[in-house]
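My questions will all concern the structure given below.
Every protein chain except one is present and positioned as in the full complex.
Order of writing sets the chain letters: A and B. Residues in each chain are counted from 1.
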Amino acid sequence: MNSIRRALVAALVFTLARPFAALAAWNKEAFGAKTPGDALKTLGIGNATPSKDVVIDAPQIAENGAVVPVEISSAIPGTTALIVVAEKNPFPLVARFDFKEGALPFVKVNLKMAETSDIRVIAEAGGKHYVATKEVKITIGGCGG
Amino acid sequence: MKLVALGAALALMSAVQAQDASKEIQRYRQMIAEGSPAELFELEGETLWNKPQGPKNVSLEKCDLGRGAGVLKGAYARLPRYFKDADRVMDLESRLLYCMETLQGRSREEATKRVFGSADRPAEMESLSAYVAAQSRGMKLDPGLTHPKEKESVALGRALYFHRTGAWDFSCASCHGDEGKRIRMQDLPVLYKPEQARPVVASWPAYRVSTSQFITLQWRMNDCYRQMRTPEPNFASETTVALIHFITATGKGASYAGPGNKR
Partner (left out) sequence: MRATLGQGYTDVRVLMTHPMETGQRKDSDGKLVPLHFIQNVTVKVNGKPVVDAQISQAVSRNPVFTFRLKGGAKGDKIEVSWLDNQGESNSTEAAVA
């Protein structure tokens, strides 16, 4: 009885002290890469097949590069991850989303883009990679404060 | 003949391109509207509204924004309007300031010390404006137009809109006075035309994604004047309230969309 109680107390204390434990460590090397090629190589992504089933919904023109809304998804069966790259950003790798059982390969997120460039999205399914790109033109707004 | 045809084709192409650009910008605006950080300001505003402050240590819960003490629903939609107790026409922010002074006992100096905040530290007026304006979401804008002082205020606003002043001799109409003008990618609405004023008044105050700041109408007017290179108007001055009143009156009847999201 005593040992079970002690184990429970230990578990609770651990939870309170560390409320968050990331499932995947943040990939410092990939996020620090300065070219899209380097970032993808670090992630082990070689040749990706262009696919219309990887969908990028983003406006062609963004009024400001601070917030570029992007909705991405994959219709490829067995998609377990979506990787987002903004080609001309100083650090091109923007995000990696890993989907487990229960989640659909879909995400909408707001990105910062330094300048007009392609958004490249890679879907990982069954060990293979598929890619789609879309250009977003970045403009600067009028003058209203 | 060939040259003329080419010219016409090019003109047509650029007209079509302009149309496409407009459509794509609409798409951008629609996408950033879905899920707006403005909501965070609304929540913060609710906290501030209920927070006892000032020498009297009282919250703003009994503030009368025109529909009765503490009545928030639909209050923003009926501003600006004349208030008997203050004997003047007030917009949202001047009315909030009035309540801070009278209900909470705060001095004007203290309450207006930092009316426009920053991305890292929003000012009270931003969150309070977001919260109060949100309570009029979906309602028709119906500013006060019948009281003599209300009529004076709208007339003053109209005069100010066209009045050229400051180092550059600009008026609001210098930029917002003719059809088809734009600054960079922004089409400039002609705000004395109801159909162009309506979408504008229906979406302010708003979160500016480019600066991560929640911009109130007083702030917007202040910044317009700054860009016109005029002296800075006082916060909630007769000038700024009159301008806001004029534009809202021009856009009356618009269905208020709630605090918006802008580039």
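Note that a contact is a pair of C-beta atoms (placed from the backbone, for glycine too) under 8 Å apart; a residue touches a chain by one contact, two chains touch by 3 or more.
All values reported here derive from a predicted model rather than from experimental measurement.
> With respect to the chain omitted from the figure, which of B:Ser22, B:Ser212 or B:Thr239 is a touching residue?
Of the listed residues, the one touching the omitted chain is B:Ser212.
> Sort through A:Ala58, A:Leu93 or A:Val131 and give me the one touching the missing partner chain.
A:Leu93
> Residues on chain B that touch the omitted chain in the whole complex?
Considering the whole complex, chain B reaches the absent chain at 34-37, 39-40, 118-120, 209, 212.
> Which chain A residues touch the hidden chain?
The list for chain A reads 19-20, 22-24, 26-27, 31, 66-68, 71, 73, 86, 89, 91, 93-104, 106-113.
The definition used in the following text is that only the chains that are shown with their structure count from here on.
> With chain centres defined as C-alpha means, what is the inter-centre distance between chain A and chain B in Å?
36
> Contact residues on chain A for chain B in the complex?
On the chain A side, the touching residues are 58-64, 66-67, 69, 71, 108, 110, 139-145.
> Flag every residue of chain B that touches chain A in the complex, lowest number first.
20-21, 24-25, 27-29, 31-32, 34-35, 182-186, 188, 209-212, 215, 219-220, 222-224, 226-227, 262-263
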